[in-house]
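The complex appears here minus one protein chain, its other protein chains still in place.
On to chain A.
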Amino acid sequence: MTISRRDLLLGGAGLAAGAAGMSLLGSGPARAQSALKFTPEPGASLRVLRWSPFVKGDEDSWLANTKKFTELTGVEVRIDKESWEDIRPKAAVAANVGSGPDIMWVWFDDAHQYPDKLLDVTDLADDLASRYGGWYAGPEGYAKRDGRFIGIPLATIGNAICYRESWVKEAGFSEFPKDTQGFLELCKALKANGHPAGFPHGKAVGDGNNYAHWLLWSHGGKMVDENGKVVINSPETIEALKYARELYQTFIPGTESWLDVNNNRAFLAGEISLTANGVSLYYSAKNDPKLAEMAEDIKTTNLPIGPVGESVELHQTTTAVIFKYTKYPEAAKAYLQFMFEADQMNNWIEGSNAYCCQTLKAYASNPIWKATPLHEPYAKASETLRPNGYAGPLGYASAAVMADYVLVDMFAEAATGQRTPEEAAKRAEQRANRYYRV
């Protein structure tokens, strides 16, 4: 659901959110509406650990906003970066040892692995939600446990198909197919023209999981039911696996070994005609003068809709958590509150060039989403995402199943023909049961 300015004005939080909306248009200060005030402790300083940026503007904007916070409050904030795959182990160590950064940007269901070690930020989350149109349900689910916020939903890294328009037209498709069957036909035609598609079937944490979850969910399969019972071995899953097998035949050889970066490389080298990725892929081409021609030819679109009849994707979510061990909880909350205020958050979303999708509904009207049609498929990532481990609860088991690449392996086994779809689904069921056991 998209919230319009009219909805905002009519909603329960109408007045405050309306003011926020106005501020998005540059006509009023949002901070004036702040319902809660967090006063940093005397002498407070903060350490923030974030993932290394994929889009330079993201980091520049975040640092500039942080500087503003320091100037305003006197609280020094040190921001460290880690490769995005190292965030999970670092956060795990910090949680276990009880020492490390005060604030961390974690992925997916990380926060649900150590909820007891995280500061309850329900007051801050509710304050922001009341003034900025509320949280989108998907990112909120990743940050909330037992009705309390254990983190602040920071952003969703949208995933969408990036394709070469000229090659798609050359293959006889005037527009990009919207359904999975049409998509398969397109990939076959592209392959016949010497422009294969490419999605990772290797241990690609981000892209591999995005692709595998889309395959499964678009065909109606799911890992577990609402009670956490493993139901992956289902006719819907078998259909998804058969589809994956057919799609795989249209791929460039070698996708079984692809890690997260390989599809980017192959796409930018003109080896593949389409793949799914964050918008950073487009900007890699756009910012390289040698690839100017290719950048002109790149278009983006959402992944096709399967038999379930609706768009279902995993995307990648990131949540800002404050560890309980922090000496300066008020300063940490004040910092996050400041960064989520309209001036800063709008600046950051724009700086990120559509890489980071807002988690608060009021920011959906940020002009970045209309800046180019290429951004549009990424604009609703927070709104349409389906959480990991759907339809069960988020927690240790959902995180462990993803970390063990159960879905990614299942699709790779069936797609490459190493196992029949039935065998692959059964094996995934056995593996998932190890984690979802009572």
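Definition applied: a residue touches a chain if its C-beta (ideal position, glycine included) is under 8 Å from a C-beta of that chain, and two chains touch if they have at least 3 such contacts; residues count from 1.
Methods note: contacts and distances are computed from a predicted model.
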| item | value |
| --- | --- |
| Options "FAD-dependent oxidoreductase", "Glycerol operon regulatory protein", "Aldehyde dehydrogenase" or "Multiple sugar transport system permease protein": UniProt name of the undisplayed chain | "Multiple sugar transport system permease protein" |
| Touch criterion as defined above, residue of A:57, A:115 or A:182 at the omitted chain | A:115 |
| Identified contact with the non-displayed chain, of A:186, A:399 or A:425 | A:399 |
| Missing-chain contacts mapped onto chain A | 88-89, 92, 95-96, 113-117, 201-203, 205, 252-259, 262, 265-266, 269, 271, 396, 399-400, 403-404, 409, 412-413, 416, 418, 427, 431, 434 |
